[in-house]
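Accompanying notes for the structure given below.
What follows is an incomplete set of chains from the complex, kept in their original frame.
Labels for the chains are A and B, by order of writing; each one numbers its residues from 1.
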Amino acid sequence: MRLGHLQFSTRAAVIGGVLLGLSAGLLAGVGGFTFIYAKGFSYMTNDPMSCANCHVMQGHLDAWRKGSHHAVATCNDCHTPHDFVGKWLTKSLNGYHHSLAFTTGKFHEPIQITARNESVTEQTCRHCHADIVNQIDFHASGTGRDMSCIRCHAGVGHME
Amino acid sequence: TALLVNIFEHKQEARNPFFRVVEITSEDVDPAKWGKNFPLQYDQYKKTVDQVRTRFGGSEAMPRTPTDADPRGIVSQSRLEEDPRLKIMWAGYAFSKDFREERGHAYMLDDQTFTERQKIAKQPGACIQCHGSVYNVYLEQGGGDLQKGFQKVNSMPYAEARKLVEHPIACLDCHDPETMALRVTRPGFINGMKVLKESQGISNYDVNTQATHQEMRSFVCGQCHVEYYFKGPDKQLTYPWHKGLKVENILAYYEEVGFTDWTHAETSAPVLKAQHPEFETWNQGIHARSGVSCADCHMPYMRVGAQKISDHHVRSPLLNINNACQTCHKFPEEEMLARAVSIQEKTFNMRDKAMNALVDLINDIKTARVEGVNDDQLSGALVFQKRAQFFLDFVEAENSMGFHAPQESVRILGESINFSRQGSRVLRGADVTTSPLTLSNIVPTPAASKWVVAGGATEKVDTP
């Protein structure tokens, strides 16, 4: 199952490459200049290094390297949904939002994950760990902090 | 984006986690039957018979010779022998005759049935809410009406109520047999939460439909691990939360309704006894404020093969630090233990001082009665005794030795010392008006967010 997922990621990246133009086109309408200026294209690849194109992401990259998952999950494995549409929609939304924030410099520090993206991430945990959490999670809504995984496993993605 | 979130939620529901080997109905009280479907949880549940001591918790297995009246071959250590000052504190009350360290859930029914306290005073059926699997009993007795059955059983003599109950706490006391969802089955808690929420401006609160999932992971324990009293002549079990959960709120409530537990044998002061206010105390601590539930520490997840389950061996987390603390705290096991014990030792030390201060006051009152004292001074001193004792007992009877709320526990003990010593000072001639009898108005600082669980209000605090 793990292996399967990793293959899925790679394949998604390939398809992603094909769709890159399409997505960029979509975004050009909303925030083209900002997007390009701020290296928003980084969002279209699966390479963690490319997230760190923005220096504000450097700390998260470093912390990911120390986290328990650096060998098994890249940024997108946790920060984008594991289905095709959700993945690219999320990438576009985040790409636009973060590029704008980066350009204007207006964002809360330390950077905090948005509720929506936290929910995305929570679902990715459950996606990969479905078997092990079967018993404990069947009543959980999986949204917000209520029965969230990172309430206990905070350092999984990014070790302090 | 709402759309996306929805899609995720749907995927989420498509889970079917367990195989039903047998059909469980609402009639099934026996945990062994539930255990057929959930053998992992059942195996752990059975382990609550284990007795292991920690520095201030757990329990020690003390062999005794079974008698007809009390067939228990093993009990836990006597707290009265560990600290004989307790006998002075509780003089004239059944607790001064038999009070033991509490132990695992498996023993709850027997320990209640056979405690010496049963022989000293006639106990009511109300006792049984927290010591046996009574949910179905209440429904039967009430003809389907939970509250009615509860009221009926409360006012029975204990022996009569006892006959209706077969098991200690069972699966159905915390779980809905159909969905396995957590549920609150104890009318005492349902009513207690209602009056508490009313004091916060929320009316008709219903814990079973309005609590969040994470809250339920504490509320199922708050059903029993709370301060309580028996209201009125028909002994209705009541949680004194009408003004809030802090010790000041509870004392103020008791003073308002004029309730006291017994008359102190050495001083004739009308006094109060506090019992296991774990839920109230936890609520004042930083863990509750951070959304950490009782189950997180006392029933942490454990891995069994490819699954993880909630550890139904409910016990001291200090016997299980790896699972209970270390997922959240990345410090070595022995360091986590040392942190907990350090908090407990500070509390224990203040408890010792508060106990001495109370014993001094009791002796001073006895002497004053012999040597003569004016009424004003005496009645002032008796009020001080009641308060000092209730505050001390609130920490003494709480079972985490301060861990659930370290600063709050020591604060309460400091107040207790102040009450005891002021009582002595008044008796010895100080003007009562210099030691006003008003309680501190300690308002809990409201949590500024959704993290807070039961006790918090909702307003924001001022920015500095």
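By definition in this document, contacts are C-beta pairs under 8 Å (C-beta built on N, C-alpha and C of every residue); 3 or more make two chains touch, one makes a residue touch a chain.
No experiment lies behind these values; they were computed from the predicted model shown.
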For the full complex in this file, what are the copy numbers of the chain types, given as a label formula?
-> A x1, B x2
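Criterion: only the chains that are shown with their structure count from here on.
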Just how far, in Å, is the C-alpha centre of subunit B from the one of subunit A?
-> 43
Given the complex with subunit A, which residues does subunit B contribute to the contact?
-> 1, 4-5, 7-9, 11-12, 15-18, 179-182, 212-214, 291, 296, 301, 303, 306-310, 327-328, 330, 450-451
In the complex with subunit B, residue positions of subunit A that touch it = 81, 83, 86, 89-90, 93, 116, 119-120, 123, 126, 131-147, 151-155
